[in-house]
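The other protein chains are all here in position, but one chain of the complex has been omitted.
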Amino acid sequence: MAKTYTNTFPLTMTSSEKQETICIFGTGDFGRSLGYKMLQCGYSVVFGSRNPQMSSLLPSGAEVLSYSEAAQKSDVVILTIHREHYGFLTELTEVLKEKVLVDVSNNLKINQYPESNAEYLAQLVPGAHVVKAFNTISAWALQSGAMDASRQVFVCGNDGKAKQRVVDIVRTLGLTPLDQGSLLAANEIENYPLQLFPMWRLPFYLSAALGLFFFSYCVLRDVIYPYINEKQDSTFRLAISIPNRVFPITALILLALVYFPGVIAAILQLYRGTKYRRFPAWLDHWMLCRKQLGLVALGFAFLHVIYTLVIPIRYYVRWRLRNITIAQIVDKKENPFSASSAWLSDSYVSLGILGFFLFVLLGITSLPSVSNTVNWREFRFVQSKLGYLTLILCTAHTLVYGGKRFLSPSSLRWGLPSAYVLALIIPCTVLVIKFILIMPCIDKTLTRIRQGWERNYKYSKSALNGRSDI
Amino acid sequence: MAKTYTNTFPLTMTSSEKQETICIFGTGDFGRSLGYKMLQCGYSVVFGSRNPQMSSLLPSGAEVLSYSEAAQKSDVVILTIHREHYGFLTELTEVLKEKVLVDVSNNLKINQYPESNAEYLAQLVPGAHVVKAFNTISAWALQSGAMDASRQVFVCGNDGKAKQRVVDIVRTLGLTPLDQGSLLAANEIENYPLQLFPMWRLPFYLSAALGLFFFSYCVLRDVIYPYINEKQDSTFRLAISIPNRVFPITALILLALVYFPGVIAAILQLYRGTKYRRFPAWLDHWMLCRKQLGLVALGFAFLHVIYTLVIPIRYYVRWRLRNITIAQIVDKKENPFSASSAWLSDSYVSLGILGFFLFVLLGITSLPSVSNTVNWREFRFVQSKLGYLTLILCTAHTLVYGGKRFLSPSSLRWGLPSAYVLALIIPCTVLVIKFILIMPCIDKTLTRIRQGWERNYKYSKSALNGRSDI
Partner (left out) sequence: MAKTYTNTFPLTMTSSEKQETICIFGTGDFGRSLGYKMLQCGYSVVFGSRNPQMSSLLPSGAEVLSYSEAAQKSDVVILTIHREHYGFLTELTEVLKEKVLVDVSNNLKINQYPESNAEYLAQLVPGAHVVKAFNTISAWALQSGAMDASRQVFVCGNDGKAKQRVVDIVRTLGLTPLDQGSLLAANEIENYPLQLFPMWRLPFYLSAALGLFFFSYCVLRDVIYPYINEKQDSTFRLAISIPNRVFPITALILLALVYFPGVIAAILQLYRGTKYRRFPAWLDHWMLCRKQLGLVALGFAFLHVIYTLVIPIRYYVRWRLRNITIAQIVDKKENPFSASSAWLSDSYVSLGILGFFLFVLLGITSLPSVSNTVNWREFRFVQSKLGYLTLILCTAHTLVYGGKRFLSPSSLRWGLPSAYVLALIIPCTVLVIKFILIMPCIDKTLTRIRQGWERNYKYSKSALNGRSDI
């Protein structure tokens, strides 16, 4: 994936005298790629190296000097060296004094060291203004220009001017700087590239647990039960029939879990009579995961839709339909049209389709580029109003699916109800609580609390003062 | 949803002397959240309050002073106070002279006051440089960092330097500033967060009207007619069969309406012989709604696809197919294979699928992040060429669906043709006009007009001069 450095790319002409010079310590893969990109964007680049005369593969146009010579040429020094080798910098404290020292390093594990690399660096070279940056960008992305992954560069540092210098460089390289505050944020920034979907972990484990439970439950009812009672081999149901029960159930429960924390929070606020007390940590985390929960639910709903649509193509279904027709002819049974069956079947399907349609809409509006173009009121309208409508439609879809069989004793096997009956518990709970919460008397109190009113608040002038502000 | 303020987040160290100080008037929810975020991003924050000694809940690290003391500490004053309380500022005109005064306020209704809050503020404090900003950002988003809704901050103001100061602050906070020009734009900026999908209103009402009309039409033909003439209960058709007629019809008409204003504009330009005259307002608005019209049409097309794919699962369809088979056996009818029926059925389905596929492609390219990566020529290729191909395929799909029955008198009920026949009127009109417009002789004139040529133009030197420029 690496390219050797060539001169075919446009490097800056030397016509202008005002070029800024940037110093890069270290001539590894990342240092060279960064230097190359900087030359391309009009900077002069000086590499600092232990053995300047032996460094190879450096981009043409860049100078290579010893560390201290190189540092003297620029007031910005970018350190592309592993943390373990920072030791030599202690000898350069004089040269690096008042310079902007940029730490780009990453670790191999999350929280590998007690303090972040950037803070460690700030302790080593106390005179320099340490700024953390560039650690989310890969050497390959810099070289090839294929910035598919991310253009975001998190920047943090204690000195505002130093940080601004780095932010300007980041922007000139065509990347997107994101100011993260002081150097205390360096730890989080260093952990970021090591993370693997942290916000997706809870939704993932939750859906895996739900999926496994309902899969076992359905296997028990639909495969083991008929095998024991009727010696019937239904193992082929493992491929489509049972997944197509597990997927919609998981989707519905996860969708309800998206709206559950909201009603819990409302109850807490009503109970406490104020919005100015922190929620418990689990509720906070749950609320921040809602988008991911919803998207996982959408994935399961999508699978449910396709698994349902292939039903008529399946060998088993065709065989069964053929047998029904044949049996009817052989037995010369009447086959009267039941309008109520048609109504039940059609409305159950229709509710499901409409629910899925709204669900897809919700998914599309949660795409970053789409949600960026709507204002706050529109976003809340979609995610709250349309979201609840989706939940109502999907719950109704499941209820009507049950239809006449719902809770009928004949559908119990070993005393176990059908899986979809269990699936309805959480959605119905959420909808009932929400229904209570939007009743005028309760809704009014809640709205006042959310606007800053507090039940047990001692009315002081300052309080009134605060309330009149935005 | 609110968090209490804690010290666990990295606030800027006090090591650097060069920190900028920002003054915030008002200690309400938004003021505190903004101050908190500013401290995090390395600013010093001074709150101005009526009762500085009684203000509570303020982020740690921020000072609280009286209004005039606070204002003296910074040359940027952010006003997080409701418009009704602006009165006290008249006493501070001396202190606020030459300062950047940022108005973040919103109203409760669109055009609530004769002039925008920011313009009102500029009248109250004539010596200050008023800049409008931050009104699209919510306190909750600032605190939680969950910028799902929008990072866009519209900025406007009469003084260029003051505006630039605010733009820099916005960028440092990790938000996206969008310069909207002078303070005259404040009105629009203040209305923005109150809007609920303004560009979607026309498409929404249009599709609702079309949908309702065709729903009633189909109920008349497919439910009421058979009930009156054959005493047959077809109400179950309301759930799937009739929606699945209404959806494709609405989708096709809306898609045609996306391309209709373009051909009207072309005719107008041909008739007027110039492109330098404004279109009527309704045509302008229609043209600006085209993307939304197309996306609503795509929604209906999506529903049509799923409603069609579930057909074989429906109770009614299975019952009917079984009865056909049984009748054939009982009557010992021959059932010869009709190649022409197979052709008609397959090609109608195939055209529909291809049309839907292109439609989805159009939808994907209209996502903001996708359309941002294509150049102007590519965008026009997709939206114009592929768009017309989609319209052609969908119109052909509907025509072939009619097949042999098309306009046959036997399909008339009470003299009313099938609904799909009506649906074809607008699409066919658009396609015919477009076909005429792309005929070489007309296309040549139109291209010249669009390049700036004018039929009745008095050829002066200046005209020729203008024409040679880009």
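So that you can tell them apart, the chains are marked A and B in the order they are listed, and the count of residues begins at 1 in each.
By definition in this document, a residue touches a chain if its C-beta (ideal position, glycine included) is under 8 Å from a C-beta of that chain, and two chains touch if they have at least 3 such contacts.
Nothing here was measured: the structure is a model prediction, and the numbers come from that model.
Asker: Among the options A:195, A:229, A:335 or A:384, which residue touches the chain absent from this view?
Answerer: A:195
Asker: Out of B:85, B:291 or B:448, which touches the unshown chain?
Answerer: B:291
Asker: For the chain left out of this view, which of A:281, A:313 or A:441 touches it?
Answerer: Considering all chains, including the one not shown, the answer is A:313.
Asker: Looking beyond the chains shown, say which of A:98, A:233 or A:443 touches the absent one.
Answerer: Once the missing chain is taken into account, the touching residue is A:233.
Asker: Touching the absent chain: which residues on subunit A qualify?
Answerer: On the subunit A side, contact with the omitted chain comes from 1-4, 6, 9-13, 15-16, 18-20, 26-31, 40-42, 49-51, 53-57, 80-82, 85, 104-106, 136, 138, 141, 144, 146, 148-152, 172-174, 192-197, 233, 235-236, 239-241, 243, 299, 302-303, 306-307, 309-310, 312-316, 318-319, 322-323, 325-326, 329-330, 367-370, 372.
Asker: Could you pull out which residues of subunit B are in touch with the chain that's been left out?
Answerer: 129, 156, 158-161, 163, 178-185, 265, 275-279, 284, 287-288, 291, 305, 308-309, 311-312, 321, 324-325, 328-329, 335, 337-339, 341-347, 349-350, 353-354, 356-357, 360-361, 366-381, 450, 452, 460-463, 465-470
In this text, only the chains that are shown with their structure count from here on.
Asker: Just give me the whole-number Å value for how far the CA centre of subunit A lies from that of subunit B.
Answerer: About 25 Å separates the centre of subunit A from that of subunit B.
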